[in-house]
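The complex appears here without one of its protein chains, the remainder shown in place.
Note that the chains are named A, B and C in the order they appear, and that numbering of residues resets to 1 at the start of each chain.
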Amino acid sequence: MSIRIFVTGGTFDKEYNELNGALFFKDTHLNEMLKLGRCKAPIEVRTLMMMDSIDMTDDDRETIASNCLKCDLDKIIVTHGTDTMVETAKVIAGKVKDKTIILTGAMIPYKFGSSDGLFNLGAAIGFVQTLPHGVYIAMNGRFFTWDNCRKNKVIGEFEEIR
Amino acid sequence: MSIRIFVTGGTFDKEYNELNGALFFKDTHLNEMLKLGRCKAPIEVRTLMMMDSIDMTDDDRETIASNCLKCDLDKIIVTHGTDTMVETAKVIAGKVKDKTIILTGAMIPYKFGSSDGLFNLGAAIGFVQTLPHGVYIAMNGRFFTWDNCRKNKVIGEFEEIR
Amino acid sequence: MSIRIFVTGGTFDKEYNELNGALFFKDTHLNEMLKLGRCKAPIEVRTLMMMDSIDMTDDDRETIASNCLKCDLDKIIVTHGTDTMVETAKVIAGKVKDKTIILTGAMIPYKFGSSDGLFNLGAAIGFVQTLPHGVYIAMNGRFFTWDNCRKNKVIGEFEEIR
Partner (left out) sequence: MSIRIFVTGGTFDKEYNELNGALFFKDTHLNEMLKLGRCKAPIEVRTLMMMDSIDMTDDDRETIASNCLKCDLDKIIVTHGTDTMVETAKVIAGKVKDKTIILTGAMIPYKFGSSDGLFNLGAAIGFVQTLPHGVYIAMNGRFFTWDNCRKNKVIGEFEEIR
């Protein structure tokens, strides 16, 4: 039972630049996180892009969706910034029907010790192996179908729409 | 969809005693870990015991199984030392039929920064919400049915028997 | 032998805002860091301001210097952003003659696990108890007199001028 992780950036992978004090992207920490979690599930990690989800264009979302479509595995995790995670989920759902696709992310960068990323990654790996085909968002220990989920920007949590 | 976590101790919750250099148990870190993971799934944590699984007696396993039996929720996570996790899973499986019960643990104490516990807890929370009724072990990003799992003590990982 | 720490902000104390992804200041972490270091030297921490040193005005530097002047202890540590640490040291040195004053800071926020702040704080506490009266910068395990120090912004390290 093999799993693909597509990395797109987001808070998950933000780094601190000690020369100018800004946050930026370099390489993904996903492999390091899987190692830290002693993960032995058969997973391949591929980086599609490294960006803030707030800067994503329609083209970027198409790229993500078409990679999900072309992927020969039917269990896919997409790491993604939380701000537009729901929009990307919608684009994927319009295009990919016969796979279990989980979008997940973090509110705190992994490199900040107190990250929720390791927990969310664990949960996503649980959900991707067990949920029926469909597109889901996994955050805060919960899962949501793509069409019944929004980010509550006041409290920084995901919730059902209805 | 409510989840119960029964805490029994194990590496998960070991502390370092700075006066004598020994590892020991005090209180569980489960609530702290759920907070760190920004978990919003409806979870109640109850401590049944705080012990090394290598020291568990038949009576201890009966206590765990009967708490699973009496629990009015059908989604249960049991945190447990890895050494005898499979034995306890077997006792629970003999007694409890109509619930999804996930045993999980850690190879490294949570208080040691590099813990696999947060990752395993995330995965267990994913599995408990989605797997059919049964007794499972969730370690290393994978899940195993209770009767097809053993700990490989040479490499410190769980694996299928057949 | 009592020591005063004046907090002025800087990278030391930056926090990550998980709602908007920006870095910001809230309360100082100095007391938490002293506790983590099991520090038992008699130290009082007082916050003068919480700001990026790049935003400091002449008035801010006067505030810091006059607090050093009025302080009834002769061992003072000032936590400070690294960008204009040398300018503030010069202003203090022009005003305060009979005290040992150590400016220190960090390149990485303390809340990012991999901080140099705890190490620099330890070194500053060592230097403040042992160096003769004067104004010094303590960074990177070294100390510099205020008039023979600059920050090399290319490599992010402090160095002697001559």
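Rule of thumb we're sticking to: a residue touches a chain if its C-beta (ideal position, glycine included) is under 8 Å from a C-beta of that chain, and two chains touch if they have at least 3 such contacts.
All of these numbers come straight from a predicted model, not from anything done at the bench.
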Looking at C:40, C:70 or C:162, which residue reaches the missing chain?
C:40
Which parts of chain B face the unshown chain closely enough to count as touching?
11, 14, 16, 18-19, 21, 23, 52, 107-109, 111-114, 153-154, 156
For the chain that got dropped from the picture, name the residues of chain C it touches.
33-34, 36-41, 43, 107, 113-116, 118-127, 129-131, 138-143, 157
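Everything below uses one rule, namely that only the chains that are shown with their structure count from here on.
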List the interface residue numbers of chain A and of chain B, divide the shared ones by all numbers used, and answer same when the ratio is over half, different when under half.
same
Taking the mean of the C-alpha atoms as each chain's centre, how many Å separate chain B from chain C?
45
Gap in Å, rounded to a whole number, between the CA centres of chain B and chain A:
26
Overlap residues in chain A, where contacts from two or more other chains coincide
107, 113-114
